[in-house]
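Have a look at the structure below before the remarks.
Rest of the complex left out; these chains stay put.
Here the chain labels run A, B and C in written order, and each chain numbers its own residues starting at 1.
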Amino acid sequence: MPIVTVALMEGRTQEQKDAMFARVTEALCATLDCQPEQVRIRVEDMSDGDFAVAGKSVARSNAERESP
Amino acid sequence: MPIVTVALMEGRTQEQKDAMFARVTEALCATLDCQPEQVRIRVEDMSDGDFAVAGKSVARSNAERESP
Amino acid sequence: MPIVTVALMEGRTQEQKDAMFARVTEALCATLDCQPEQVRIRVEDMSDGDFAVAGKSVARSNAERESP
């Protein structure tokens, strides 16, 4: 029954996502006493203009770091 | 007040989504004692590379089924 | 594959929720070309102090309506 949502900054490759699906499913089954077939994982890619920490979008923070 | 999120594998037509909005709103009002104006439904399309069951993305499972 | 979340003001009975599960699953299958076994629905009860419209919690709006 675990339904998992993983919100990520966009840019990971499909290979990275596939490796993550396998390893996270393994980790859930090893600790939560469930079967792989019960595990659903969803990735939500976030653009750096749509995610903010401390009131500033990641896009803006990166731009300021690159041209202070 | 029902706020509903429907996460779907991408690919449904707008007609299918419009029919779903109407029928699900009807179902909610018939069972939860609420008015249509109170119902908000949001569709979230998922790509088959971003959704995994049993540790494998739907994209990968489909590819393996098509070329075993 | 539809994974549905229904956020509701708390207070519905289990009978109402069970009726909603059946009717919403029917509505999704009739419009989105999917099978009942593929449909997962989750109810999230919200307390009236934790949900606000127009800047005011439902609890507060109700209290003001009852004692203007």
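Definition applied: a contact is a pair of C-beta atoms (placed from the backbone, for glycine too) under 8 Å apart; a residue touches a chain by one contact, two chains touch by 3 or more.
Everything numeric in this text was worked out from a predicted model, so none of it was measured.
For this complex of identical protein chains, the structure file gives a whole-complex count of 6 copies, while the figure shows 3.
Keep in mind that, in the parts below, only the chains that are shown with their structure count from here on.
The mean-CA centres of subunit B and subunit C are about 16 angstrom from one another, to the nearest whole unit.
Mean C-alpha position of subunit A lies 27 Å from that of subunit C. In terms of their C-alpha centroids, the spacing between subunit A and subunit B amounts to 21 Å. Multi-chain contact residues, meaning those touching two or more other chains, occur in subunit C at positions 3.
Contact residues on subunit C toward subunit A in their complex (touch as defined above): 3, 40, 42. Taken in their complex, subunit B has these residues touching subunit A: 7, 46, 49-57, 59-60.
Every residue of subunit A that touches subunit B in the complex is listed here, in rising order: 14, 17-18, 21-22, 24-26, 36-37, 39-45.
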